[in-house]
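Take a look at the structure below.
A single protein chain has been omitted; all remaining protein chains appear in their positions.
Our next item is chain A:
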Amino acid sequence: MTLAEKLVEELNCEEVFRLHIGGFDIPIYESVVVTWIVMAVLILIAIFLTTGLKTQNISKKQAFAELIYEKLNAIVGATLGEEGKAYTGYLVTVLLYIGLSNIIGLFGFKSPTKDVNVTAALALMSIILVEAAGIYHKGIKKWLHSFVEPVAIVTPFNILDVFTRPLSLCMRLFGNVLGAFVIMELLKIVVPPVIPAVFSLYFDLFDGLLQAYVFVFLTSLYLKEAIE
């Protein structure tokens, strides 16, 4: 098997099984199955961390849970501001989901974010949330009017933004994960024993978490812009 074939195989997202619900024939791909694993891990950790909460004499576990809660809220809330507080929950969840998805490759799974459909879905949800929040906070009239701001001539670009923003979000995440993966595979073939481990720290761990942060940061930036 040549390197190219191996890469393509690694990149392909296999269909795992098919569901037959009513008249639909629904294929379930690897990325969805791994997403379920990621969800299960996150939810189990959340349940584990939030059992036996007390107000006084807290356990180390609870202190850790509260630290994570505060830090994550602070990270997302910093860009979102006071008006966007209602959206921190969603953004923190997305941050955790993308973060774990990006680094789950370390545990031998195929990252869901290596499937462009997953990143597309994330970007789609982001832009729907942003526009919906804009309509909710400003009202339809003002929301429509925001397309001709600051001057009428930028209207086409503003409309284009609605499509380019999710596209860039989607492609940035997908491209980064894919790129990191390809580079890591190449490194493993070219300089096998120790060196890939060092680079793995950057490409798998750091870059994975960074891209999760970038995705959430940009979404919260759009959100803030939309609700202001």
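Everything below uses one rule, namely that a contact is a pair of C-beta atoms (placed from the backbone, for glycine too) under 8 Å apart; a residue touches a chain by one contact, two chains touch by 3 or more; residues count from 1.
Just so it is clear, contacts and distances are computed from a predicted model.
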Inquiry  = As a check of understanding, state which of "ATP-binding cassette domain-containing protein", "Peptidase M42 family protein", "ATP synthase subunit b" or "Peptide/nickel transport system permease protein" is the UniProt name of the chain not shown.
reply    = "ATP synthase subunit b"
Sole residue of A:Thr79, A:Thr93 or A:Ser200 that reaches the chain not shown, by the stated touch rule = A:Thr93
Message = One chain is left out of this view; which of A:Leu7, A:Met39 or A:Val154 touches it in the full complex?
response = A:Met39
Message = Considering the whole complex, not just the chains shown, which residues of chain A touch the missing one?
response = 11-13, 26-29, 31-32, 35-36, 39, 42-43, 46-47, 49-50, 53-56, 62, 65-66, 69, 89-90, 92-94, 96-97, 112, 114-118, 120-122, 124-125
